[in-house]
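Note that this is a trimmed complex: some chains were dropped, and none of the rest were shifted.
Naming follows writing order (A, B and C), and every chain is counted from residue 1.
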Amino acid sequence: MLHTVNKSSSEKSTLVSCLRLAADDADILLIEDAVYAAMTGTQTESIIQSALARYQIYVLEPDLECRGLDKSRLISGVKAVGYDGFVELSVKNSAVHSWL
Amino acid sequence: MDSLKKRIMYVNRRAPYGTVYALEALDVVLAGAVFEQEVSVVFLDDGVYQLRRGQNPAVLNMKDFSKTFGALPDFDVMYLYVDEESLVQRGMTARDLIEVPREDDTDAVTLISSTDLSSLMDQQDVVLQF
Amino acid sequence: MKFNILVNEGPYTHQASDSAYQFAKAAVNAGHEVIRVFFYHDGVYNANRLSAPSVDDRDVVNQWVRFADEYEIDLAVCVTASLKRGILSDQSALRYGKNVDNIEKKFQVAGVGYFIEGSIIADRTIVFGD
């Protein structure tokens, strides 16, 4: 399953909730204000670090670029994808669960 | 199980009244029932507050939709899964929740462990949050 | 592959409608079919044809209309959600004694069951919200 999260992990608990219930080997895609969580040095970095052991984690590149976030500062292991990649992930997985 | 049926899960994660999502999500469950799919309704995180006993929104001139959950078994929704961990985190137990009697008088409100909920979620064809 | 898309928030206030639009465009560009875009909750405001954004900003309502025209996409707003928020078709306006309507004609008005039907027909359902 592909899980998407769209809220900042420093403001809302959505990401934590998603990671608590997403099954092993799920794909997680961070979009909109959730993309900040993919950056190194944030207080919530450890959440993503430990999640990388169980999930493949992606971040939506246009949302990074929009917000002035540099791909070179992504947490190692997080993959940046465009909207075409978002569509591919939706096709590859049998369902998409948007956490709101 | 009819293999043509889709497994649709509604995931309620928001408290009632502060926003309208809980109320309008319930409208979707009711409207969707006509398609006779394999439906489950889940209450997770602050969503468990939707099932809390003794709600009285009339005090704020708002609509009490908590009573509508009682109609779900008539719409072939036989399980209202409540994430047990979410309940515990909020200092609540099953006794704090409304009852939703099925035709045979058993309660459709069912506690579920996070592990079981995680598996159930993973088997769905469609998962909807609002 | 067939995609069914739900938009739960109005234009400008949340990014949901923009994200849904970008996703729908990318899906079509990759050769997929977007069978339906359904607007629920505040999403119904995306169908307000009276929207007049400033010239240096995108026109979210018009963006959807042009997209639907170009790729023959079915745009639908929920009737219940739109009535209380005052997004009215000419028929609703007549029925509720309002002297004008404000819905962009490219959007059809439907019950929310129409969205659930979409999720049964489509291969994938994607929700964009708050």
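Note that a contact is a pair of C-beta atoms (placed from the backbone, for glycine too) under 8 Å apart; a residue touches a chain by one contact, two chains touch by 3 or more.
Note that the coordinates shown come from a computational prediction; the quantities given were computed from them, not determined experimentally.
Across the entire complex represented in this structure file, what number of copies corresponds to each chain label?
A x2, B x2, C x2
Methods note: only the chains that are shown with their structure count from here on.
Counting in whole Å, what is the centre-to-centre distance of chain B and chain C, each centre being its mean C-alpha position?
Whole-Å distance between the two chain centres: 26.
Averaged over CA atoms, how far is the centre of chain A from the centre of chain C? Could you give it in whole Å?
Distance between chain centres, rounded to whole Å: 26 Å.
Residues touching two or more other chains, restricted to chain A: which are they?
In chain A, the residues touching two or more other chains are 95-96, 98, 100.
List, in ascending order, every residue of chain C touching at least 2 other chains.
8, 125, 127, 129
Which part of chain B faces chain C closely enough to touch in the complex?
Counting only chain B, the residues touching chain C are 6, 8, 20-21, 24, 27-28, 31-32, 34-35, 37, 126, 128-130.
Can you list the residues on chain A that touch chain C in the complex?
It is residues 6, 31-33, 62, 82-84, 86-88, 90-91, 95-96, 98, 100 of chain A that touch chain C.
In their complex, what parts of chain A are in touch with chain B?
Touching chain B from chain A are residues 1, 13, 17, 20-23, 26, 94-100.
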